[in-house]
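For this view, one protein chain was removed and the others were kept in their places.
What follows is subunit A.
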Amino acid sequence: MSSAGKKRPAQPNQDHPSKRKDDKPEVKGTFEAKLETLDSQLQSSNGNQGYSAPAGIDLDSQNPRDKWTRPPLRDGIGTNTNKSIAFQVVDLDYFMDKEDVVIRLFGATATENSICANVRGYCPYFYALAPEDFKEEHREHAINILNDLLRNHARSGFGLDKEVEHFVKDVQIVHGGNIYNYRPDNLQQTFLKISIVSPRLITGCRNILQQGVDLTGTGRKSLDAFEANIDFEVRFMVDTDLVGCGWVEMKAGKYKNVPDAKKCTTCQIELTINVNDVIVHPPTTPEWSDIAPLRTLSFDIECLGRKGVFPDASQDPVIQIANMVQIQGQFEPFIRNVFVLGTCAPIIGSEVIECKDEIELLQEWSKFIRKVDPDILTGYNIQNFDLPYILERAKALKVDSRVGLLSRLLTTPCKIRDAVLSSKQMGSRNNKLIAMEGRIIFDVLQVVLRDYKLRSYTLNSVSYHFLGEQKEDVEYNKIAELHNGTNLTRRRIAVYCMKDAYLPLRLLDKLLSLINYIEMARVTGVPVNFLIFRGQQIKVVSQLMRKTKAENLFLPVVEAKQADEAYEGATVLEPVRGYYNEPIATLDFASLYPSIMIAHNLCYTTLLGKPHPGMELDKDYIKTPAGNFFVKSHLRKGLLPRVLDDLLAARKKAKNDLKNEKDPFRKMVLNGRQQALKISANSVYGFTGAMVGKLPCVQISQSVTSFGRQMIDETKATVERIFKKGAFDGKCPVDAQVIYGDTDSVMVKFGVQSVAEAMELGKIGAEEVSKIFVKPIKLEFEKMYPYLLINKKRYAGLYWTKPDKHDKMDCKGLETVRRDNCPLVSKALSVCLEKMDKDGAINYAKRIISDLLCNRIDISMLIITKELTKTGDKYQAKQAHVELAERMYKRDPGSAPRLGDRVPYVVTAGNKNDPISKRAEHPLYVLHNSLPIDKQYYLEHQLAKPLARIFDPLFNDKAEEMLLKGEHTRTQITRAPKIGGLVGWAKQAKKVPTCLGCKAQLKEVNGIVPPVCDHCMPKIHVIYALKVATLRNAEHRFARLWTECQNCAGTLRDEVFCSAQDCPIFYMREKVKIDLKEQYDVFQRFTNFSNALK
């Protein structure tokens, strides 16, 4: 920071260009300027759903805190009960009121009022297969026996009131069947519906049954439990037809308002109602498909770390918390403020709340949360960092009982617990779970981690990726410096902090995350929370139970076990490798796995252990290619096919609506819905295959894949049979050939030259082949790869859907997206692929290799990054980035990477015998010490293999050799390092001036060393040209890069100290500083010599 304390922070924000063309460049503005204009924008853009600015809020009001509270209740709501109240359910939980379970539905009304409905009269239950001799008269006895057995169990905790006596409330006889297996008499079995006082006792009761009980007085029998492992929330929602984020209506006159004095929540309306008086509106009707004006609060904290250690809540204070509150349907936040420890200069357009000490800061912030009463809490990594930090910090300061009151419960502080979320889709992750009743914690980092595969997940690079926008990254050390400075330097942190709170909102808007999650919640019927914190399975369970409920089918409790047998997966046809300079048609099965399940009626309920006597193959049942039997739909229509039917039909409808919809907001909602439906349909197959899942059924999953394999083979055979030379009125010039096939698509070479011709044949092919399969299986002609480089699971081509222009480049399995490669690799690959011209591509590849060997590649292209996940000694083998982190810590604990940081490194030449881990160095260290890079490493271990893979089909597997050897590899240039073994020698050598052309030693003439020797003098202009061109190049970069940063910072008069290492120009601008000095020295030799000639 410069000496003069100045107010303007270097806050980058220009709206950097997005890769999408339709994004018109915007006027660039600093983030601050943005903040300043937000109010005026808000006033003019009153959302698209017809909500005006929050009712009762005066945007011109001088006191920004007037906006904090929700709009007041109107029309007597909250005092009278003569009006029905509809609201969108955001979250639900339950609590025990003596012997009653009370379900709390939290949500918001269309008028932006917050509400909590206490729903009574719903009792938890599960099923058990009844003993054969169980009769109506045994019920009383059963209740008593189970009650006694459960009493002992229940006394040990479970938060039940001491007065509770009735643990088992009822045992009823119901008839139905196990969902597994088809039996003609399936539904005739007798089950007991056992109602229990608390959902938490269900597992205990189930264990009791399993151990054996004597319910009929005829001896102990072990009873199988059904649906005893279903989440209570899901159970409740299934039974009431409520879906996640669905709308409910409290019947007029049927509810009671909870008087203020007795309220347990911070909601504006709190009422009590019987479950039977709650009207649940199906989300599919247009009237009830809207999203309420939910309040989303995004926040970010700054804390004062110590050098080299990750901030520790027991010691390091929170110094600032920035907040942005936005209403669903609007596009900008209407509350913007920042809580600052100490004084802070004002920020136009935002409120600065100065706090004299940290306790005040935390408490004021906590009060702010309660006042604003957000439905959704968001931010970047708030779940694992910001929120736990605040809570732990409050504990360290002994104010946790006040500060922790962040939920909608009046008196219960939030609690944190550690959780490991494992799912096939995402792998294992250690997470912190924070219970915040009534609000959704919607962490943008978690959403991005879940839904997108990126090279880096820092807020900066995620923002750059999706928004084309950068933010200033201030180093931890700098934060302390700024915090300990003046009110102006603290203002600088504040603006930075606010930007970190603002970007998550922008990301949510851009990615439609919230809308998509809400839609997914509605489609699958589970609360939004579940979608974030739970895996895929719960979604299928919820959908399945909505079907079984009506059928009297019950889900058994399946013990999780490891799969002992793996079934065969999808098929991949052996590729006819090569480079196709002609259109290739791709025939895709639309929603392959769901269609197979529907077409062949594959379900738990249709599975036949072995054919029953009297059943006829192919008339009454089928045998799948995997050898399993399933009954046909006239005997029983499967549940899964029906779930899938609904999903696919709903998706078709959503897609249709989307086509006809004009309103951009509704369009977003519909698109979110059709995406959610697609994902849900595809997850059903995975659910049956998940061996540790709730309801595994390998017979279904292996049959699905076996059908898939068979269909790919059949498609190949059919295509090659019907598209013979001369077929279709001579449209086929040659016999068509299937060159590749994978899972649900086959690629066909029709031998035609134009894209239009291939499209025509492709469409015919799709139609013809579809005929041979059972409905709804349908082959679609979707895309074209007019030029295709191919290898098993690896291909690339231009994607065409229209005959005149390609849509995009499509790559599969190639290293363009791998994170552990340096950017040079993905760049080289994508340019080569894009060239789509054999010679152009290979020349480009050679040029890249030659540039690499001659030191002409910018260091930013050579950086490899890896996340530092565990401390060094936990890794078995020394990894490069771990060792580097240790070395950096020894050099300077302050700037060393910390656990969880991504460590960037470059492999340097060093001592060739050292392992890579010793030679990995931080890019800045490499730059400052001019360390030579290990060009061979980059050539052989980074570039060669991926490049060879794409070139092999073109050059008969000789590509690697061709790339690694050959003319372009002859010239190599290595820089002399400034440190290390050679330094002494290098320094000495420098003292003897040499000719810039031929390195001959030179002598001073009249105190001036000529730039070149006499021998080189005739070509001095050539030598000079290269030197000065290099200088000019560096200078131009210096000027453009640093003025860019100055503009990005939005100030001409203050220093830029952004350290965003994943900004595309960060290392460039650092490197160029180093280059310039050297090159000016060379330039001076020519100038001085010229001047001496005068």
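One rule holds for everything that comes next: a contact is a pair of C-beta atoms (placed from the backbone, for glycine too) under 8 Å apart; a residue touches a chain by one contact, two chains touch by 3 or more; residues count from 1.
The criterion applied here is as follows: contacts and distances are computed from a predicted model.
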item: Undisplayed chain, where the name is taken from the UniProt record, one of "Peroxin-7", "Lymphocyte antigen 86", "DNA polymerase delta small subunit" or "BBSome complex assembly protein BBS10"; value: "DNA polymerase delta small subunit"
item: Hidden partner chain, touching residue among A:348, A:550 or A:992; value: A:348
item: Residue in contact with the excluded chain [from A:81, A:366, A:591 or A:1051]; value: A:1051
item: Selected residue (touches chain absent from view) among A:126, A:368, A:389 or A:1083; value: A:1083
item: Footprint left on subunit A by the chain that the document does not show; value: 2, 4, 6-8, 14, 16-17, 19, 21, 23-30, 32-33, 36-37, 39-40, 345-346, 348-349, 488, 824, 827, 830-831, 834, 847, 851, 854, 856-858, 861, 1011, 1017-1018, 1020-1022, 1024-1026, 1028-1033, 1035-1047, 1050-1056, 1064-1065, 1068, 1073-1074, 1076-1077, 1080-1081, 1083-1084, 1086-1087, 1089-1090, 1093-1094
